[in-house]
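The block underneath contains the structure these notes are about, expressed in structure tokens.
Note that this complex is displayed minus one protein chain, with the remaining chains in position.
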Amino acid sequence: MNLAWPLTLGALLFSIGVYGVLARRNAVLVLMSIELMLNAVNVNLVAFSTWIRETIAIGQIFALFVITIAAAEVGIGLAIVLLIFRNRETINIDEIDLLKW
Amino acid sequence: MSYYWQYGTLGALTAVGGAFVVIAFLGNRLMRPRKPRVEKATTYECGMDPVGEGWSNTHIRYYLFAFLFVIFDVESVFLFPWAVQLEKLRPQGTVLVEMIVFIGILAIGLLYAWKKKVLEWVK
Partner (left out) sequence: MPFVAPHIAWHGIAPELALVGGALVALLIDAVKPAVDRRFLAGLSLATIGLAAWFTFDLRDTRAVIMQGTLAVDGVALFGRLILLITAAMTILISYHYLSRRRIHRGEYYPLLLLATSGMTLLAASNDLLLSFLAIETLSLALYVMVGFARRDEKSQEGALKYFLLGAFSSAFLLYGIALTYGATGSTQLSVISKQAAVASVDERLMFVAVAMIAVGFAFKVAAVPFHMWSPDAYQGAPTSVTGFMAAGTKAAAFIGFFRVFLVAFGALQWDWRPVLWIVAVATMAVGSLLAIAQTDVKRMLAYSSIAHAGYVLIGLVAANRDGVSAALFYLLIYAVMVLGAFAAVIVSAPGGSERLSLAEWGGIGRRYPVFGGAMTLFLLALAGLPPTSGFTGKFLLFAAAIKAHENALVVAATITSVVAAFFYVRLIVLIWLQDPPPDDGHPGIGPTPALITSLGIAAAATIVFGVWPQSLIDLARNAISHGFVG
């Protein structure tokens, strides 16, 4: 297998995620972009794990942990977004600006 | 080369499956009467009239159920590698106890959710 292909895919997905976090103003979409970044890492981990051919496949085990952490992050993130939406009727992160300077 | 012939069965099954769908739909089209009317052209949605737009909000109360599902679904990921390797692992008793502890922690989480009335359908 050519390692360059999955790594390029991972790097592209990660970049799309970074762009999403920086460009999107909707908190839920920012959250989804972060998830995309985590999954880009999973692509990398699994690709490396196959390429290195080590016996205990740390990369794949790591990917399982990342999936779990991502799920937990989504849960807490959505709960916080929900809390804010109930109070302010908006989840536009430009309008959430009580705290500055 | 013979290794790849093992996939022949899979290929044949795919071909038969595809042919089944094509023949069924083609036969249907050839045999059925054709009398178009306006009502018949509307989207069929369980007998209800499709009113409004395609975009609709799901009630927020589904969120907690979806979330609980995702969490427990993801935790089960850790059960699979364990279950596959359980027979070979030594000492077996310890390995079993570890998984019981893991599931026990999840059970405490579920108990917490239950006691906080998260599992009840609020109207």
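A and B label the chains in the order they appear, each numbered from 1.
By our rule, contacts are C-beta pairs under 8 Å (C-beta built on N, C-alpha and C of every residue); 3 or more make two chains touch, one makes a residue touch a chain.
The structure displayed is predicted, hence computed values, not measured ones.
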| item | value |
| --- | --- |
| Residue numbers in chain A that touch the chain omitted from display | 7, 10, 14, 17, 21, 27, 30-31, 34, 37-38, 40-41, 44-45, 47-48, 51-52, 54-56, 58-59, 61-62, 65-66, 69, 72-73, 76-77, 79-81, 83-84, 87-88, 93, 96-101 |
| Contact footprint on chain B, counting only the chain that is left out | 85, 88-91, 94-95, 105, 108, 111-112, 115-116 |
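The working rule: only the chains that are shown with their structure count from here on.
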| item | value |
| --- | --- |
| CA centroid of chain A to CA centroid of chain B, Å | 23 |
| Residue numbers on chain A that touch chain B, as the complex places them | 61, 64, 67-68, 71-72, 74-75, 78, 82 |
| Complex interface listing, chain B residues touching chain A | 60, 63, 67, 70-71, 73-75, 77-78, 81 |
